[in-house]
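Sharing a structure, written as structure tokens. Questions coming.
Only one protein chain is missing from this complex, and each of the others stays in its spot.
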Amino acid sequence: MSMSTPISPISPITIPELSPAGSSGVSGATPGAFQSVLEGLVGGVEKSQAQAQQTVNSFLTGGNEELHSVALAAQRSSLEFDLFLQVRNKVVSAYQEVMRMQV
Amino acid sequence: MLENAGTGIERYMNLLSASQKLVASNIANVDTPGYKAKDIDFQSELASQFDNLAPAAKEVTGLKTKNDGNNVDMDREARRLAENSLRFAVATNLARSELATLRSAIEEGKTS
Partner (left out) sequence: MSLFGSLSVSASGMSAQRTRAELLVENLANAETTRTPEGGPYRRKDVVFEEDPSVGSFSSELTSAMGSSASGVAASQTIVDNSEPYRRYMPGHPDADQEGYVAFPKINPAEDMVDLMGASRGYEANVAAISAVKDMIQKSLDLFR
């Protein structure tokens, strides 16, 4: 059997369309779009952490969980969180750069 | 987004674990009258669409049955024991390397 499992591609983060500089001003639609991107990522992190927690609990209370499943769930959750952190940093710095733009 | 990281390998490891349990069971029952040796059919389990949490245990074919109805072949079980162990070690290493690749891809974009 082929052991090279293709890594599922990480879907690129698309920065939402910004309205032309000047017309929207500082607040309004733009921060909302950035916010929803971050909220989506937070949701993903929460889900994977809940999943990992549930796997660990099942293992600890003597369920039928295999140890390697627990380890992989923990690693996924950790990677998901790291990804979130990096993306958040990028999004925040992109936001700040946009805000710095001269009107 | 990363919930499928290492899923293929995890599935293979589940099958190896299930097989090893049956090998242990076969060895424990080597002298049980009427006991038939069981194992996992890797080909059919991997071909199936769904990641079955409980892979089906099938009776092993081609074994000689002894006078008491038992057909466990100790040489076969010893071989399966070693094989499952080694393949599991390979799978572990593959999973680690996949996770390491993902991790370095994520940290590649570090600005701070």
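Labels for the chains are A and B, by order of writing; each one numbers its residues from 1.
Following the convention adopted for this analysis, a contact is a pair of C-beta atoms (placed from the backbone, for glycine too) under 8 Å apart; a residue touches a chain by one contact, two chains touch by 3 or more.
Keep in mind that this is a model prediction, so the values were computed, not measured.
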Ask   = Which residue from B:Ile27, B:Leu46, B:Leu63 or B:Ala105 sits in contact with the chain not drawn here?
value = B:Ile27
Ask   = So that we can see where the missing chain sits, which residues of chain B does it touch?
value = 13, 16-17, 20-25, 27-33, 35, 38, 53-54, 56-57, 74, 77-78, 81-82, 84-85, 88-89, 92, 95-96, 99
Task = Write the list of chain A residues that the hidden chain touches.
result = 62-68, 71-72, 74-75
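We adopt the following convention: only the chains that are shown with their structure count from here on.
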Key: Rounded Å distance between chain A and chain B, as computed from the means of their C-alpha atoms   = 32
Chain A to chain B touching residues, read off their complex = 1, 3, 5, 7-8, 10-11, 44, 47-48, 51, 66, 68-69, 72, 75-76, 79-80, 82-83, 86, 89-90, 93
Task = Report the residues of chain B in contact with chain A in the complex, numbered from low to high.
result = 1-10, 12-14, 17, 42, 46, 90, 92, 94-95, 98-99, 101-103, 105-107, 109-112
